[in-house]
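Of the protein chains in this complex, all but one are displayed in their positions.
Chain nomenclature is as follows: A, B and C, assigned in order of appearance, with residue numbering initiated at 1 for each chain independently.
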């Protein structure tokens, strides 16, 4: 049985957010759909892949920030599409320039285009450099608890383990690793990647994650706006259930002792 | 990949409800907590075990209806604690009397006090009698698709298969059976029993259930009011995700076809 | 953590068997493949659907017993293809005649050709009649613990709950129900239907089943003979692991207390 817990605000790099859902901006039909999905999701932090979306680096093309206003949303630039520490670091520097000196970035160094699995060695390297250069690094990583720990010790402001592979929609593939990460977390832990539907987001939050980041689950749903709204409720439901402290699991009501309520 | 679906209202025995969450009234600390939990859950239908809670049959004792007003809520009497068709039928008759001729009842015939598993043979018998006597029967049953079908054909207004055993909190123990029930359902299908936390309710709704009924998950949470609120969001999230049509599952984003499900 | 257990022989209706794997004889390319698969599996009990396979009722057609000798194997006639108690009872009577008065039969009353789910009401009816007529009834049923209990109390010599639907290959869909059946079993419990590959058979045996019956898993494998041999080892492995008493599950080795080792 879990305990009931007192709520505490979701604070990231010194700023507090009401919503614990972060939304990616890729894969939508157009910027209008992107903006509508963000609106429906209630997200306050939206993440933008500098290598794919224009936030000013291509002055002649439509600018995402015209529909997702930096006045209203925290724009979180990410390094999706980078396959080495060097590329990622450079992309972060460009983002900082474009966003008026904003230090907050989401680091993501992938290993290949087939699996989109993170390259943890390059991720660690890039994180080290970025922290040194004053960035507030939210680090996307595998669910390896040791790498997550190293990223936190290095000074990252959040660790973002995957639930499943990017674009897979498989949900929480390994709750055991996630639990170990959460058990010893000194910085906020956000599940990033793998969420496919509302229940996946709920489970992530029930496990105790601070927030969830998703993109495909909303953008690739048949009806992205409905799914954005589903996710808003899902993250809320999961957080409340985590705070409420669930009932114990038992084989049957009259069983003398609960089975452990861990997720198998 | 699921399809996107048009919403349709949740209608039960000719009446339409906004909330797809039904709440039991047992196991709370006192009537005040019951009422507060019902309020927080947003439930419009609350179910009452006549053998355990007083709705007038014991005139000298506190009456649940004083805190859960029949003006505001649909009071759904249930036959929890009945172990034979005969007992259940009698209890329904008493309920009808107490509730001014209300025909809507939740039938529940259990097999024993140890497992609280339904006795499907007695359930079928009782349903037959009750339907003949003009009751609008919502039938609690196992997840046996054939028994569910027979109950619907018999004239029950809803079938209510268990997700897991009463009081177990194990969640959806067998989604496969539930899917078959849903695939061929001619009447509303409500998951009843087994829900332990918010994600369980979401999964039930994502599968396409019309509604979810729960009691222990809220009453036995460490903080029932927070959990009631979690469940409100959960049912909403699950319904919206069902309507939205989730993205397909893939082993990885670049995989050419969705997973084959060999590994569950 | 399970306990280590002393082995006891697998005894069915007074006769003891070395092999705990029962094999169906349908769905093979021809009788020769059937015989080879039975041989490779080590099965001593083979089950025959009277409505589909000829064991003498059609004197002009090839007879299965010419390749699967009743001298060597226990031929277990089953009522597959029967959709009512009456049909099943008649089929058992015919089987008894054809097999020289043999009382041992496998009862199977299905509800429809689409799901092949058992009709438990008709199964109970048929079992009652058959027991009265002196048959030794092995009853195929759903995983409903109450129906299983009733079949045993009625005098069936074994209960045979499904793991999953016939021909589904989904494995053990609901270990929780199976565990309750096993916990209170007074007669041998055999998992019948749903096994799809070797690990499914192992899990059934690790749960404490007395034996496993399968057909499609072997006959529909790409290479039935290899799979028959896999299943021989699987049933052995599962039984030995059950007797050995597995190590406790823990979140990690140094965790102070085990999680409960139940299958989730």
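Convention: contacts are C-beta pairs under 8 Å (C-beta built on N, C-alpha and C of every residue); 3 or more make two chains touch, one makes a residue touch a chain.
Note that the coordinates shown come from a computational prediction; the quantities given were computed from them, not determined experimentally.
Enquirer: Could you tell me which displayed chains border the chain that was left out of the figure?
Expert: A, B, C
Enquirer: Looking at A:42, A:77 or A:164, which makes contact with the chain not pictured?
Expert: The missing chain is touched by A:164.
Enquirer: For a quick check of understanding: of A:19, A:57 or A:177, which residue touches the chain that isn't displayed?
Expert: Only one of A:19, A:57 or A:177 touches the chain omitted from view, namely A:177.
Enquirer: Which residue from A:124, A:139, A:207 or A:244 sits in contact with the chain not drawn here?
Expert: Touches the omitted chain: A:124.
Enquirer: Taking the full complex into account, find the residue in C:50, C:65, C:166 or C:212 that is in contact with the omitted chain.
Expert: C:166
Enquirer: May I ask you to list the residues on chain C that touch the chain which is not drawn?
Expert: 1-4, 113-117, 165-170, 196-199, 201-203, 206, 216-217, 220-227, 229-234, 236-241, 243-254, 261
Enquirer: Tell me, which residues in chain A touch the chain that this view leaves out?
Expert: 111-112, 115, 117-121, 124, 142, 144-147, 149-150, 164-165, 168, 170-171, 173-174, 176-177, 180, 264
Enquirer: Name every residue on chain B in touch with the hidden partner chain.
Expert: Against the left-out chain, chain B lists 1-2, 175-176, 179-180, 207, 246, 248-249, 251-252, 258-264.
Methods note: only the chains that are shown with their structure count from here on.
Enquirer: Between copies chain B and chain C, are the contact residues mostly the same numbers or mostly different, with half as the line?
Expert: Same, since most residue numbers here occur in both copies.
Enquirer: Give, as an integer number of Å, the spacing between the C-alpha centres of chain C and chain A.
Expert: Their C-alpha centroids are separated by 47 Å.
Enquirer: Roughly how far is chain A from chain B, going centre to centre by Cα mean, in whole Å?
Expert: The computed centroid separation for chain A versus chain B comes out at 34 Å.
Enquirer: As a quick test, compute the distance in whole Å between the mean CA positions of chain B and chain C.
Expert: 34
Enquirer: Could you list which residues of chain A touch at least two other chains?
Expert: 251-252, in rising order.
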